[in-house]
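A single protein chain has been omitted; all remaining protein chains appear in their positions.
Note that the chains are named A, B and C in the order they appear, and that numbering of residues resets to 1 at the start of each chain.
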Amino acid sequence: MNNIAVKTTAAKNTATLLITCPDSKGIVAAIADFLYQHNANILHADQHQDAENNLFLMRVEWDLAGFNLLPADFEQHFAEIAKRFSMEWQLKLSQKPLRVAIMVSQYDHCLADLLHRHKNGELVCDIPLIISNHKDTEALAKFYGVDFHYIEVKKDNKPEAEARQFALFDQYDIDLIVLARYMQILSPDFVARYPKQIINIHHSFLPAFIGARPYHRAFERGVKLIGATGHYVTEVLDEGPIIEQDIDRISHRDQVEDLIQKGRDLERIVLSKAVRWHIENRILLYANKTVIFD
Amino acid sequence: MNNIAVKTTAAKNTATLLITCPDSKGIVAAIADFLYQHNANILHADQHQDAENNLFLMRVEWDLAGFNLLPADFEQHFAEIAKRFSMEWQLKLSQKPLRVAIMVSQYDHCLADLLHRHKNGELVCDIPLIISNHKDTEALAKFYGVDFHYIEVKKDNKPEAEARQFALFDQYDIDLIVLARYMQILSPDFVARYPKQIINIHHSFLPAFIGARPYHRAFERGVKLIGATGHYVTEVLDEGPIIEQDIDRISHRDQVEDLIQKGRDLERIVLSKAVRWHIENRILLYANKTVIFD
Amino acid sequence: MNNIAVKTTAAKNTATLLITCPDSKGIVAAIADFLYQHNANILHADQHQDAENNLFLMRVEWDLAGFNLLPADFEQHFAEIAKRFSMEWQLKLSQKPLRVAIMVSQYDHCLADLLHRHKNGELVCDIPLIISNHKDTEALAKFYGVDFHYIEVKKDNKPEAEARQFALFDQYDIDLIVLARYMQILSPDFVARYPKQIINIHHSFLPAFIGARPYHRAFERGVKLIGATGHYVTEVLDEGPIIEQDIDRISHRDQVEDLIQKGRDLERIVLSKAVRWHIENRILLYANKTVIFD
Partner (left out) sequence: MNNIAVKTTAAKNTATLLITCPDSKGIVAAIADFLYQHNANILHADQHQDAENNLFLMRVEWDLAGFNLLPADFEQHFAEIAKRFSMEWQLKLSQKPLRVAIMVSQYDHCLADLLHRHKNGELVCDIPLIISNHKDTEALAKFYGVDFHYIEVKKDNKPEAEARQFALFDQYDIDLIVLARYMQILSPDFVARYPKQIINIHHSFLPAFIGARPYHRAFERGVKLIGATGHYVTEVLDEGPIIEQDIDRISHRDQVEDLIQKGRDLERIVLSKAVRWHIENRILLYANKTVIFD
C-alpha cells in the first residue's frame, strides 16, 4: 500500500492517559509534575473544564521511549494522585491496538469505507471480525481478509442470534463493536453487555428523525439539509452520546433516492471519524455527552 | 450608499409569472409560445416537476420593455392557457415592490441585519413598519427611517394587541410580515389572516428542538451542530413550510452562551435569505414544502 | 447488491438534448413546441442565459416511451430549428451509457470509491478499463471485475506509453478518461486527442496551489481550509474548466499528513460528483467554465 503517515501511526509507541475528576486547583500541576519526574516526552495534551458540572477532563499522550515507568507499574505509582483528586482514569497503549468487530446488513458503503481506511493506515486498530444478517458483504470481507460470520436474525431467534454474536465477540477478543448500517435493533441485554463499546451511525441529524426511515421523513417534512450522526449506543434508541454529526444541502430537485445517495457520503465520513476518535482514545464521556480531544 | 448591483435591482422593470398545475404534455410549449407571441424577452426561467404528486411548477421572469401586453390585460389573454392546464398562477411586477413589516422583541440582530441589507439594495422591497413589544429597537428603527410602533403584549391583552397590529398592517398596506426574533406566539386568528405571508426564524435545525429554548436543549443533548430555520408560519407551531436552513459546528468547549452567539449569525443569514427569496418571488409552496427558484 | 434507485437509473430509457446558442427570443418556444409535436414526455428541463456573453444554454430530458421520432431520425427533423438559432447541440441516449476508463497511480482511494459507487448503481456508465503505471491496484480492479492494464511510464518512454494507452482507449471504445490521482502529466498530444473527455482531480482549491505538492504548500502557507477541484484537462496545467470544488476545515493541530488524510475524503467526493454529472450529461462548457444542470 502507499506509505501514508497519519496522526496516529502503527509504528509509534505511546501511552495515553484519560482522566475525569472533579475540578480543583493543582490537578494539572500534579499530573505534569508526575510525568516530568518520570521523564515523559509529552506529544499532545488537551484538557477541558466544565464549569457547570465542576468537572475536569484531560487527555495526555507521551512517547514511551525514555519514560522510566513500565506500563505495568503505572497504576501503583499514579495511585496517590488519582486518589487525591478522585480521578477516574484509563491508560491506553498504542502497542495494544483495539480489536474491532463490524456488524452490517445489506448496505455495504460504510463497511467498504471502513475496510479501505483500515487498509490505508487511517484506522489504527485490528478488524478481525465482520458479522452480518445477510450474505451480501461476504466477498468484500474476504477481499480485505477479514473473517465473515453470517448470523440470520428473525423475529423469533434474536436471543439465540445474539448469543452467537456474544460468543464471537469473546472468541475474537473484541473491544469495540461498530454498527455500520446494521438494521437490527439490539436487545437491552446486548447494549448492557458492551457499555461505551458500541458505535452506531444513524442516518439523520439527531435528535431530528429518531427511529426508522429518517430520509423518507426528512423528504416529507421538506427540510433543506440532511444529516448523519455517529453515536454510542445506549438503552434508549438513538439517545446515546453523540460523537459526530454532519450535514449536506438538498433542494426540491432531490427525491428520496437522492437523499439516500447523498446521505451515504455523510454516513461514511461521520462513522469513520467516530470510530477513529474512539480507537485513538480521543473521546471522554460525561453527562450523556462526548468531549472530543481532536 | 455604495452602488452595488444585485440580482434583483430596483431599477429593472420586469414581470414574473408563477405557475402551479397538474403535470401534462405541452405546458412549457404553451407558455413559451404565449410569451413569444407577445414579444417577451425572457430573463430567467426555471421549472420543477414533482413526479410523485404529478405537479408542474414554473417561474418565468421577462423584461416588460418590448412586451406588447399591458399587465392589466395579461389575465384576459392568459386565461385560455390557464384554464386548459388548470393552472394556479400569479403575476408579479418589479415596479410594485412588496411592503414588509418587521416584528421584533429585544434581540435586535436580525432586525439590524435586515435594515442594513435593505439600505444596501440587497432587499428590494419597502419596509415602512416595525412593531415591537419592547422599546429597545426604537433608536435603530429611527436611524434607518422606519416607523416604529410599540405595542405591549401581556397575558391578558393579546386580542387587543393583535387588533392594533392588524390595523397597522392595513394602514401601511403590508404584504409580508417578518418575525425577526419576535418572542410572542401569534394567535390562530393572526396566522389565519395572513396565509403564506408570515416568515419566522426559528433558532434550531427543525424539526429538532421545536418550541422554546432550542439552544439550551441542543446544549443538553450534546449535539455537534446547531442550526436555524426560516419558515412560513402556519397554525401548528414550527411546522410550517421550511424555506431555508443552515448550521454551524460547535464543540464541547462551547457553552450555551456560545451557542447563542454562533446562532445569531445563522439566524441573520437564514432569515435574510428567506425574506429575499420571498420578495423576489422565488418561492412556490405545495404539500407543506417550498420550491426555491434561486 | 442492494437495489438502490438513484436519479439516473440504468433501467430508464430517455433522451437528453444539450443546446448552446446565441440568446434570442423564441428559442424555448421552438424547442418546447418541437418536443410537444413529437409527443415527448419531458422529465427534466433546465436552462441558463448568460447575459454578458449573450448565450443560451439548455438541457432537456424526456422519456422515449411515446416519443414518435426514432433517435436516428432526430437530426433530420431538428435541423431546421438548430439552423434557425445557430445551435450547437448533442443528443444523448440513456440506453447508450458512456464507456469510462480510469487512470490511477498508487493512491487508490479515488479508484476504490468510483468502483464502489459504480457497483452500487450510483454511476450509470460502463467501466471496462483501468490503466495504471503501478501494479498496486490490480487486485482491486480484479475484485470489481474490471480489466487492468499496467503501463510503466518512465522519463524516456512517455510517447510509447501513451501510444499503448491510446490503443487501449480505442480497443475499449472509451468515451471518458478519469484521472483518479494519476500522477503523470499527460502530453499535449494526449490532451488534444480527447477534448472535454478527460476529468482530473486536483488536490487543492484551484486556482490556489496549482501544480505539485499542494497539501505541502497549503501547510506552509498556513491556510485554514483545504480543498479539492474536479476539472476538465486542457493544455495548460490545472487551468481547465472547473466542474466541482469542496473544502474542509483544518487547524494548527493538523500536520501535512492530516491534510493529506482529510483531503482524501474531499478528493473522493468531488471527483465522483464531476464524473457523475458528466456521464449524466449535466455539464455544458463555455468560456472555460461549466454550467452544471443539476
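Throughout what follows, a residue touches a chain if its C-beta (ideal position, glycine included) is under 8 Å from a C-beta of that chain, and two chains touch if they have at least 3 such contacts.
All figures in this text were calculated on a predicted structure; none of them were measured in a lab.
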Which shown chains does the hidden chain touch? A, B, C
Pick out which of B:Asp50, B:Asp108 or B:Glu280 touches the chain that's been left out of the picture. B:Asp108
Using the touch rule from the top, list residues of chain A that touch the missing partner. 25-26, 28-29, 32-33, 35-36, 39-47, 49, 51
Spell out the interface residues on chain B facing the chain that's missing from view. 1-2, 4-7, 106-109, 112, 116, 120, 122, 136, 139, 143, 253, 255, 257-258, 260-261, 264-265, 269, 294
Where the unshown chain meets chain C, residue by residue: 48, 50-52, 205-209, 221-225, 227, 241-247, 251-253, 255, 287-292
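Note that in this section only the chains that are shown with their structure count from here on.
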Determine the chain that sits nearest the middle of the structure, using the mean of its CA atoms as its centre. C
Pick same or different for copies chain A and chain B, depending on whether their interface residues overlap by over half. same
Whole-Å distance, C-alpha centre of chain A to that of chain C, is 36
Need the CA-centroid distance for the pair chain A / chain B, whole Å please. 42
Hunt down the residues of chain C that sit against at least two other chains at once, touch-wise. none
